[in-house]
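Have a look at the structure below before the remarks.
With one protein chain withheld, the remaining protein chains of the complex are depicted in position.
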Amino acid sequence: MANSAILREVTLTLPMLPDMEIAASKTATAMAEYMQMSSDKIDEVRMAVVEACINSFEHSDATDRKVYLTFAVLGDDEPEKLQISIRDTGHGFEPTEVEEPRIEEKLRSERKRGWGLKIIQGLMDEVEIHSGRDGTRVVMSKLR
Amino acid sequence: MANSAILREVTLTLPMLPDMEIAASKTATAMAEYMQMSSDKIDEVRMAVVEACINSFEHSDATDRKVYLTFAVLGDDEPEKLQISIRDTGHGFEPTEVEEPRIEEKLRSERKRGWGLKIIQGLMDEVEIHSGRDGTRVVMSKLR
Amino acid sequence: MTLKVTVDRKPEGVAVIYTEGYINNQGGEEIARVAFDLIGDGHKVLLLNLEGTKIVNSIGISILIEIIEKMLEIEGKLAFCNLTPTIEKTFHIMGLTQYAAIHADEVSAVAEMAGR
Partner (left out) sequence: MTLKVTVDRKPEGVAVIYTEGYINNQGGEEIARVAFDLIGDGHKVLLLNLEGTKIVNSIGISILIEIIEKMLEIEGKLAFCNLTPTIEKTFHIMGLTQYAAIHADEVSAVAEMAGR
């Protein structure tokens, strides 16, 4: 099977405080640069990681006020894929119940927000959301 | 007491593999930028962190092949100090027995290396080394 | 992490808003404040030059939708230039590009917008 082995893995724990998503984006950059990902792809990964962190900061209500990240470089032999997991211990949510944002509606609505998950999905190659009463884990990956 | 409270803390765990010190240097950068440290000081912190990581990679012989870092922003109210701890679970060493490197001797000697600790001490404001049979922990800090 | 926002009122009638830094919550609000001030002063053609911005988040960007909404109301125009490829891609994902044009650089943006 391709991309099955974890070649290296870094873990990062962040407090849920303003600007701490930047630390996550820098770790993502370090791992992606190590894999020699193109700078445009690195930028996309950075933005997706920022969005996932902010979601945990804002919506999880996790009592430990922490976000747990792992950055794994996967591949057989050569680095092929960067897989990032962003986890919180909050109350979780039902991804299928999140309404897909549409610009026409947002333009008329009070609530302009609600773009994070759509952006993550648009920027990454694969996205999985596991969420329940123990919290939320978003696993996203991008091929080199 | 000044600089006593931990305003925020990030933890990072790295595998002992080539180039992973760069991930540590990027996390240090994120924290230092958050504190609005000058870019020259940030650079000094980056280099010191790189040296401490490489020491653990190279000398600790830790069986878990991991380095554990914490990045703490300290201060009363306003961020004042960035304190970074770099820890391994290796066999440790006796810092007082490390010979101080001198360029005149290195120029004549086979072994040109041995500069890491001196550079860390020269670049950071405070450095403490705790080392023993459970491993080594270097705690270094820089004022904003 | 505060966003710097500056303005240049071009003789061609386009007001250019420049940003420097991270467009997050506060960054988006700061841009909106400046944009609404310009609109209050009678400017109907605004260009957001994001050359100095390498990172944004969706909260910051959603605030920009308020400016677009206002522009539809007053029949004005908002456009963007000097976007990183990722910011441009994000604007496409959101569908913003249906309501706000994206130009490669400021010169071509101002020429196009002034000539409307």
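Order of writing sets the chain letters: A, B and C. Residues in each chain are counted from 1.
Just so it is clear, a contact is a pair of C-beta atoms (placed from the backbone, for glycine too) under 8 Å apart; a residue touches a chain by one contact, two chains touch by 3 or more.
Owing to the predicted nature of the structure, the values given are computational and were not obtained by experimental measurement.
Enquirer: Among the chains included here, which ones are touched by the excluded chain in the whole complex?
Expert: Across all of the complex, the chain we cannot see touches B.
Enquirer: In the full complex, which of B:R65, B:K118 or B:R144 touches the chain missing from this view?
Expert: B:K118
Enquirer: One chain is left out of this view; which of B:T11, B:S25, B:S56 or B:T136 touches it in the full complex?
Expert: Final answer for the missing-chain contact: B:S25.
Enquirer: Which is it among B:I54, B:V127 or B:L143 that touches the chain not included here?
Expert: B:I54
Enquirer: Would you write out the residues of chain B that touch the absent chain, in ascending order?
Expert: Touch with the absent chain occurs at residues 18-19, 21-22, 25, 40, 43-44, 46-47, 50-51, 54, 101-104, 106-108, 112-116, 118-119, 122-123.
As a convention for this text, only the chains that are shown with their structure count from here on.
Enquirer: Quick check: how many Å separate the C-alpha centres of chain A and chain C?
Expert: It comes to 26 Å between the two C-alpha centres.
Enquirer: Could you tell me the distance, in whole angstrom, between the mean C-alpha positions of chain B and chain C?
Expert: Measuring from centre to centre gives 42 Å for this pair.
Enquirer: Pull out every residue in chain C that's touching 2 or more other chains.
Expert: 1
Enquirer: Please output the residue numbers of chain A that touch at least 2 other chains, ranges allowed.
Expert: Residues 19, 22, 25 of chain A touch two or more partner chains.
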